[in-house]
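Missing here is one protein chain; the remaining ones are kept as they sit in the complex.
Let's turn to chain A:
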Amino acid sequence: MKVVKIDKRNWAGKLEKLKESYRLFGPVKDNEFHIFERLDKGELPDFNYFNTRLSPKSIIYPQSETMLEFSLDKSKENHHILKETDTDCSPRAVIGIRPCDAAAFLLVKRNFDTAEHKDPYWVKAYETTTFVGLACNNPQATCFCTSAGCGPFYEEGLDLLLVDMEDHYFAKIITSKGENLLEAAGWNTGTDADPAGKQIKTMKQEAEAKITSSITTDKLKDKTTTDLFDAPFWEEVAFACINCGTCTYVCPTCWCFDIQDEVNGYSGIRMRNWDSCMFPLFTLHGSGHNPRSTNMQRVRQRFMHKLKYYMDKYDNGIQCVGCGRCIRLCPVNIDIRKVCDLMNSYGD
């Protein structure tokens, strides 16, 4: 394990230097809330946040993204033929992403990067990005990451982990990508790894101890999918839901999208936009038939996907990292922790 000590007095200057070789993204304050954005010249990430309102998934997977382009002008060669658009594939780095949000990309990767198909937009964006995590010293009441497969100091999905030590950061090197970033910024003075490692370990234990909220998922895998699907509790779970879609938009692991064409004059693009299983149009057939026409069916789909179908498909945990956004932002207080417990204990 290699740890680099970063003096906060050098922080701003070195980040500027880093911008010469990376496009930097980080949390910045936008009115009352923090949001992940491109850091322009002179702009610093603001680490005084618990969890951004929207997850940073849009850095890899923008809410709207141009996929292809075309011309409808019949005097042009190749009119009506779609072609790929140029995308900026230069290196990027996200500074100060929470470990849970970085771990979320690993869950989503199973969908976008498969043996059969690689989604070129997602995969290129992911592969060219270096993730510099910011350990959570003070998790929130809605955080349940420790029982959702990650944690406040979780390292998988990160290239570097920053730990805030008041007057300095410890940067724990996790991958060679992370080491390269340190090199580019000129943060290459190692520190005595043993004491630093001990300090980080202590802080990690303290942070984990602050997370008191949890879910139990141990029995989900062995439950019969159709039994859970037909369980009587869904009507009650969905009763208050207004299908606003907030949960799906703020979730770092929700990946569904729609594809639409947009035309301006003779030139057009094919784009994708985040979509949501909360909306009836998501599954509406041309014939008018809709397999998920009711509120209850759509709510069931979201929880069954996160907590059961994902597990059935990949046999690798649930599709949730415990960031707690959907709990905090749901206007009718639907709580995934309660639904998970209902599912996990169903039929016992």
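What we mean here is this: a contact is a pair of C-beta atoms (placed from the backbone, for glycine too) under 8 Å apart; a residue touches a chain by one contact, two chains touch by 3 or more; residues count from 1.
Criterion: contacts and distances are computed from a predicted model.
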item	value
Protein name as given in UniProt for the chain not displayed, "ABC transporter permease", "Heme exporter protein C", "FAD/NAD(P)-binding protein" or "Di-haem cytochrome, transmembrane"	"FAD/NAD(P)-binding protein"
Of A:Lys8, A:Lys29 or A:Lys313, the one touching the omitted chain in the full complex	A:Lys313
Contact partner of the left-out chain, one of A:His34, A:Lys57 or A:Arg292	A:Arg292
Omitted-chain contact residue, chosen from A:Leu68, A:Met165 or A:Cys244	A:Leu68
Selected residue (touches chain absent from view) among A:Ala12, A:Ile81 or A:Ile242	A:Ile81
Interface with the unshown chain - residue positions in chain A	67-68, 70, 72, 78-84, 111-112, 114, 116-120, 123-124, 225-226, 229-230, 255-261, 263, 268, 270, 272, 275, 277, 282-287, 289, 291-292, 297, 301, 304-305, 309-310, 312-313
